[in-house]
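Comments concern the structure below.
Yeah, one chain of the complex is gone here, protein chain that is, but the others are all in their spots.
To keep things simple, chains are lettered A and B as they appear, and every chain counts its residues starting from 1.
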Amino acid sequence: MPNPQLNQHGELQHLLTIEGLPRDVLTHILDTASSFVSISDREVKKVPLMRGKSVFNLFFENSTRTRTTFEIAAKRLSADVINLNIDASSASKGESLLDTIDNLAAMHADMFVVRHAESGAPFLIAQHLIDTRQHHIHVVNAGDGRHAHPTQGLLDMFTIRHYKQDLSRLTVAIVGDVLHSRVARSDIHALKALGVPEVRVIGPRTLVPPSLADLGVQIYTDMAEGLKNVDVIIMLRLQNERMSGTLLPSAQEFFKNYGLTMERLALAKPDAIVMHPGPMNRGVEIDSAVADGSQAVILSQVTYGIAVRMAVMSILAGN
Amino acid sequence: MPNPQLNQHGELQHLLTIEGLPRDVLTHILDTASSFVSISDREVKKVPLMRGKSVFNLFFENSTRTRTTFEIAAKRLSADVINLNIDASSASKGESLLDTIDNLAAMHADMFVVRHAESGAPFLIAQHLIDTRQHHIHVVNAGDGRHAHPTQGLLDMFTIRHYKQDLSRLTVAIVGDVLHSRVARSDIHALKALGVPEVRVIGPRTLVPPSLADLGVQIYTDMAEGLKNVDVIIMLRLQNERMSGTLLPSAQEFFKNYGLTMERLALAKPDAIVMHPGPMNRGVEIDSAVADGSQAVILSQVTYGIAVRMAVMSILAGN
Partner (left out) sequence: MPNPQLNQHGELQHLLTIEGLPRDVLTHILDTASSFVSISDREVKKVPLMRGKSVFNLFFENSTRTRTTFEIAAKRLSADVINLNIDASSASKGESLLDTIDNLAAMHADMFVVRHAESGAPFLIAQHLIDTRQHHIHVVNAGDGRHAHPTQGLLDMFTIRHYKQDLSRLTVAIVGDVLHSRVARSDIHALKALGVPEVRVIGPRTLVPPSLADLGVQIYTDMAEGLKNVDVIIMLRLQNERMSGTLLPSAQEFFKNYGLTMERLALAKPDAIVMHPGPMNRGVEIDSAVADGSQAVILSQVTYGIAVRMAVMSILAGN
């Protein structure tokens, strides 16, 4: 079965997931992002690459932060941006997802940035556009259910590459609720595709089940053991709804066992970097001393996230 | 009494309703829209006709879809667009509608796109602007109560003209809840003004009362009879709140009697087109086979809707 996000020339047509994306496509995005990093530093932070293009932020699930990053990225590319919070509108009038898409497509949309609580929604939309031969419209997955969050994965790779250059010798640890995390899933696929030799996942057995080994990662339930000599630590956000659930006794208990403190950070390599997709729960998955410490690159992730989204959008618009 | 939407030279000053608009004004809008259709196909979908103009989308009633069409149209004309959902703001602070308008006018607004649950609200605003001699500010009615939805009427006319060219020999059927539909009202006025000889309305007697005949239409309560030999079928959306009310037994019952199926469509002329203002209730007023069939021009309506709104806005801004 062909990969729906690549066209027949192997070019990126939609960005739905990092899974199955060839290394050279990933590298092309990261290289393009490098050129955009400097634009955000300029006096006039705009390039005309998407002037006159209509980008629709279709957020079926509320996420001001992610929507903002895409909105800024699109505006810095000079696109026209339309924000649609779909909960409050067509969906409530009973219109189907694909009818909504057909309608917006008929308005000559150029790009849909889609956030959806259900895994696979952006695939459904992309497949529908392919089936209806609307090849000029591109879909970017901005997070779908537990499935994927590819631009987060890409910005994480950009950040790691920026600080560590050579990815072929790294050990990376992902800590926390890996089971429910689309960020973790996207990161693991990206790290593997880019040739990172050792990827570890660390967490309680309820959140890091043995089946994760199928993704090619080493599983650790002991934080101290898992952090030993790693180059990169990616902390995951503990979702509020997990904290008092059956999978976890409490936030305090989680912090005691898996919270990243300065003591634990010392187990990693001395130049290890600490990442977090945000928003952080200080005192739950990460101690403030670490979050604000010299090894944290969390705000760099945010900065590079804009450049990566500009890269993805401009590559799609150009293909 | 003079028509408040035309100035003393007979030029369009506000677009409030199609009722009473001279045929040449309607034709001028449709002709202007033709020139905008191609803009949306271009690589750079923007023209500078409204650069530096401030367009306020004043939505006192939520409608993401309609708001989006006006927002895109204004942005493609290079206007600055400000979206105001008035429910959540001044209205709740007890400010009067006209005080809100005076305030926004004082910010040097150029255009108000007004959606309101109460019939006549856009008239009230336009009349106030005339009374206070603010002739540089224009009002577009984006749907007021059960009264009018003139841009929907215009885009329907554009669509019919596109597919049928000569309007002077057509038979057009409007099907469904005509009684409560501002779309139906706007369509009937437009069809009459443009010289369509036969306009039929079809529906149960509770939704298509005999008094509608005053508008110059033929009334049918039998779907099969009403569809016979028509060139154009305009299906109306059945509002959810009607479906279980006293006017209609149920959605299923409505579909049985008035839903547009392939069988019923076959009663119309072989080249008849099927229109719907959206969002569709598939299986209530229209069968999916028809909605997705070759005679449906529903998505063309959406496309032409952008061009028509660009035409209306640019004509108003130029007058």
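Heads up, the rule we're going with is that a contact is a pair of C-beta atoms (placed from the backbone, for glycine too) under 8 Å apart; a residue touches a chain by one contact, two chains touch by 3 or more.
Predicted model only: the values in this text are computed from it and were never measured.
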item	value
Absent-chain contact - pick from A:Ser35, A:Ser119, A:Gln165 or A:Asn240	A:Asn240
Sole residue of B:Glu11, B:Glu95 or B:Glu118 that reaches the chain not shown, by the stated touch rule	B:Glu95
Given A:Glu43, A:Asp131, A:Asp166 or A:Asp271, the one touching the chain that is not displayed	A:Glu43
Residue touching the undisplayed chain, where the options are A:Glu71, A:Glu95 or A:Asp110	A:Glu71
Residue among B:Arg42, B:His108 or B:Arg169 that touches the chain left out of view	B:His108
Absent-chain interface as seen on chain A, which is shown	40-46, 62-65, 68-69, 71-72, 75-76, 240, 278-282, 299-300, 302-303, 305-306
Contact footprint on chain B, counting only the chain that is left out	51-54, 80, 82, 84-86, 88-90, 93-96, 99-100, 102-108
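Here is the rule we use: only the chains that are shown with their structure count from here on.
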item	value
Distance between the centres, which are taken as Cα means, of chain B and chain A, whole angstrom	41
